[in-house]
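Input: a single structure, listed below in structure tokens.
As you look at this complex, bear in mind that one protein chain is not there, while each of the others sits in place.
Letters A, B and C mark the chains as written, and numbering starts fresh at 1 in each.
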Amino acid sequence: MRKRILAEGNEAVGWGAISAGCHCFFGYPISPQNEIIEFLAREMPKRGGIFVQSQCETGTINHLYGAAAAGVRAMTSTSSPGWGLMQEGMSNLVAARLPCVVVLIQRVGPGVQRLEHAQMDYNSATGGGGGGGYKNIVLAPDSVQETHDLIQLAFHLADKYRNPVVVLSDGLMGHVVEPLEIKILDFGPLPEKDWAVARRGQHKDGKHRAIASSYNPLEGETYVSYLCDMRTRYEAMESEVRYEEYKTDDAELILVAYGYCARVSKEAVNAARAEGLKAGLLRPITLWPFPNQAVCDKAEKGCKFLAVEDSLGLMVKDVKIAVDGKSEVYLVDVTFRHNPSESGVIMPGRVLEEIRRLL
Amino acid sequence: MRKRILAEGNEAVGWGAISAGCHCFFGYPISPQNEIIEFLAREMPKRGGIFVQSQCETGTINHLYGAAAAGVRAMTSTSSPGWGLMQEGMSNLVAARLPCVVVLIQRVGPGVQRLEHAQMDYNSATGGGGGGGYKNIVLAPDSVQETHDLIQLAFHLADKYRNPVVVLSDGLMGHVVEPLEIKILDFGPLPEKDWAVARRGQHKDGKHRAIASSYNPLEGETYVSYLCDMRTRYEAMESEVRYEEYKTDDAELILVAYGYCARVSKEAVNAARAEGLKAGLLRPITLWPFPNQAVCDKAEKGCKFLAVEDSLGLMVKDVKIAVDGKSEVYLVDVTFRHNPSESGVIMPGRVLEEIRRLL
Amino acid sequence: MRKRILAEGNEAVGWGAISAGCHCFFGYPISPQNEIIEFLAREMPKRGGIFVQSQCETGTINHLYGAAAAGVRAMTSTSSPGWGLMQEGMSNLVAARLPCVVVLIQRVGPGVQRLEHAQMDYNSATGGGGGGGYKNIVLAPDSVQETHDLIQLAFHLADKYRNPVVVLSDGLMGHVVEPLEIKILDFGPLPEKDWAVARRGQHKDGKHRAIASSYNPLEGETYVSYLCDMRTRYEAMESEVRYEEYKTDDAELILVAYGYCARVSKEAVNAARAEGLKAGLLRPITLWPFPNQAVCDKAEKGCKFLAVEDSLGLMVKDVKIAVDGKSEVYLVDVTFRHNPSESGVIMPGRVLEEIRRLL
Partner (left out) sequence: MRKRILAEGNEAVGWGAISAGCHCFFGYPISPQNEIIEFLAREMPKRGGIFVQSQCETGTINHLYGAAAAGVRAMTSTSSPGWGLMQEGMSNLVAARLPCVVVLIQRVGPGVQRLEHAQMDYNSATGGGGGGGYKNIVLAPDSVQETHDLIQLAFHLADKYRNPVVVLSDGLMGHVVEPLEIKILDFGPLPEKDWAVARRGQHKDGKHRAIASSYNPLEGETYVSYLCDMRTRYEAMESEVRYEEYKTDDAELILVAYGYCARVSKEAVNAARAEGLKAGLLRPITLWPFPNQAVCDKAEKGCKFLAVEDSLGLMVKDVKIAVDGKSEVYLVDVTFRHNPSESGVIMPGRVLEEIRRLL
């Protein structure tokens, strides 16, 4: 199946799930991700899939636990306040080693606020929320097409590492409309889900399976061996680093940004280049694992860095760790919005001003 | 009131709350912090205070919202799985600028696990959990006496900055028994709670108050001016850095640790010194704001650093940011436990081995 | 569509719903009605229908409210403890004049108990539960075929009177296996659902609809006019009396029983007749409206009555009201079980003994 349509980012989330063979979707309405729910409520049943609107976000994340335990591909999506409610569930999903996809279309925080744009959940998405001590891959698309593609990759990586994967986007990326080629991506073979709860006779050995909510003493695991298994999987996940470089070859200042801020930064880079300023963009596609080596390499060459993020400064910590004192790190944050109203965003012009100031 | 008793850490939390004039405590049972609830269930009513056992942790954190809005000193306590459930509420408390104290006696994660010791909620406690974009002061005691004292400080700082304060401890610190001098600490004057919801006539202007759940357009606030107010308060909070240095004057290797790991590390430092190894300890008492300057100063003098924490590595990120490439940073983590059983902890011996290896 | 199969009562509930064109089913697992949920989870999606397993019974009854408000045929099923949780929702459904079907496969009470057979929800099913002051038709099948047929009738009557209809069965009837002819029953035309919430343009006048949760002052209703509308509909519903008479023509003692106790009573009547004892059975198919006139007519002819019900005596009150002192009324109740264990039921032998004692 391959077709080209015009679609907004949230619709691309839905198409990506369908392309990935997602069998169950659980959702609860919250802006700015309602279009995902509307799309999948309509499209899942047509394809023999399951759509359930849960009674709250603590419901969706626990439904996800059940579906993932049964070995089917399952997904939920939410925005920032719902993400807060899912933190205990996220922790439980990792603890039980259950592969699944959680899509987070960020809106502003803290609290419920109105519908301002923002990127404020970087910390809990990449570093583990309440009931912590865990890791999960985080993918950040910056176009409608990439949204569709990364959703598919997310399902693949979840199954590959038996761990939840978070796709971290934002309200602006969710609503931008662009051409989308719908196609099924092939990321290669995956291990069989021999661990999944299934009907009698479905596993080769004819035996039942149970999902341990953490380590399994019956199989000889101790808490430390369980942690070591986790660490081994985390270390393997660290090989999944993905990023895009844009005009970085000769850059003296490298912007680091994801999601809508990457789009804004790319435009700012272009404008800077037009003025002869040697700016470039390094866009992490995986926020965890973060492209530490790529950043470090550039820092060693003397590049300065400018993190651009619509928060008070979260990703910038990872940039600093990667740079490790080898160069300077600056920040364009939420207070650079062009407009103090709800519709305010960080505009390319303000980023360009900062580029000029630094070069 | 001043008296000396023998008490465990959790009891000291309770005494600290009483010394601070805490009026409302909301709790829900979860090990290893049940002794706090038992203590305050018994002691609060005797003193005219309110104790409510809520129906779940999402209940306690929202009760806290109500009590804090009324301008009284209020507290909840929980352990890691409950902390996961409180993430949305924490975000709402900061958004509404409500002073209160949340005590987190960490246990192991991710998920529910058994009752292993751990320090795995550093990331969400110091960097904002789900529904993010916020900051709160985090205090970390390493003795029964300090637990009692920091609880009082927590209430003071919450009121001073109109923001929640987290006291981050762990199951070992909660159960260690030591002498405790109960006394009321005076941290100086505080602003009047003129913003609190109160009975008619209780405010000087005779008017009612309402708590805005975020920015208040009626008072001319925009989202950006609200964020700037938050940033201003965060910047002011950054002046509240507290830490303890132990044998760091001539140290070539500085351990960084909090909570029970600080106790373990101090013992390891003593053992190292007995062998002539120049080790020291820098113990953050505030985890946020982190003692960046103190760490940086030592790094500039050529000290190496060894973070000791019972997790897969969370605080170590802050150490790295503070060191900023000026020196080397190493880690003793959860996999260094002396014992693969539930009762495993990081023991001084293993830390000493690491000190020997690095010096 | 017409086909003959062997089916148990619970499966017949599912087939009845499908035959009736039920579009949405909401369920939550509880014995002895889980087979309904399993059946509809499998069969609804195949037919373009919606199956949702809610998070609890308060969830299912409120989902039902939403679906009924949208004008589609919707159903839930539960057993006695779940029925307790649905009482507020039932009251709200009647108040909002929403047609829907609730299937109650009774198990023992009070409380949760084990899985004993029983008929203990007669009072709340026929007389209105908590938040009372309402009425709903109650249908009671005594065979697999009738279960299938009455489910269809229930949907018809719900739409006809714009009111919930309860189908009251029990665990024994739910699990008995008998031949079943699946066929769509035609009960005649129904009013259009012009009141239902629908997409713009779906109603002839092009206007939106809203469901008033009770009386609608905007349409000139007062509480009393609303009550009178209710009473008018209740009086119309009273014409829907249905019952079966079995060997009552010359009977001197008439048993009154529904559900499994009707089956038991029929057998007892046959045994009594074999002994020359003139017993008969009057089986209410509608428990509300109760067949008062039929009972009264027999009482006036001098028949005595023996209520047989697996409770401490609930339906017997309605028998007494109908008899109105014109004859004698006796009771075989739960304490007549043949067996003090969980599997105890009222057996024909014990009923026969009582028939012998009375004739």
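The rule we apply is simple: a residue touches a chain if its C-beta (ideal position, glycine included) is under 8 Å from a C-beta of that chain, and two chains touch if they have at least 3 such contacts.
Note that this is a predicted model, so its numbers are computed, not measured.
> Could you list, sorted by label, every displayed chain in contact with the chain left out?
Over the full assembly, the chain not pictured touches B, C.
> With the full complex in mind, choose from C:45, C:66 or C:344 the residue touching the hidden chain.
Of these options, the touching residue for the absent chain is C:344.
> Which of these, C:184, C:210 or C:227, touches the one chain of the complex that we don't see?
Candidates C:184, C:210 or C:227; residue touching the omitted chain: C:227.
> Hey, which subunit C residues sit against the chain that's not shown?
Answer for subunit C: residues 58, 80-81, 83-92, 94-96, 108-114, 116, 118, 120-124, 127-135, 213-215, 222-225, 227-228, 230-231, 234, 311-312, 314, 317, 320-321, 323-326, 334-335, 337, 340-342, 344 touch the chain left out.
> Touching residues of subunit B against the unshown chain: what are they?
The list for subunit B reads 45, 48, 50, 52-55, 59.
In this text, only the chains that are shown with their structure count from here on.
> Is the contact between copies subunit A and subunit C built from the same residues on both sides or from different ones, judged by whether over half of the numbers are shared?
Here the answer is same, because the shared fraction of interface numbers exceeds one half.
> If I average the CA coordinates per chain, which chain comes out farthest from subunit C?
When every chain centre is compared against subunit C, the largest gap points to B.
> Taking each residue of subunit A in turn, which ones touch at least two of the other chains?
Residues of subunit A never touch two or more of the other chains.
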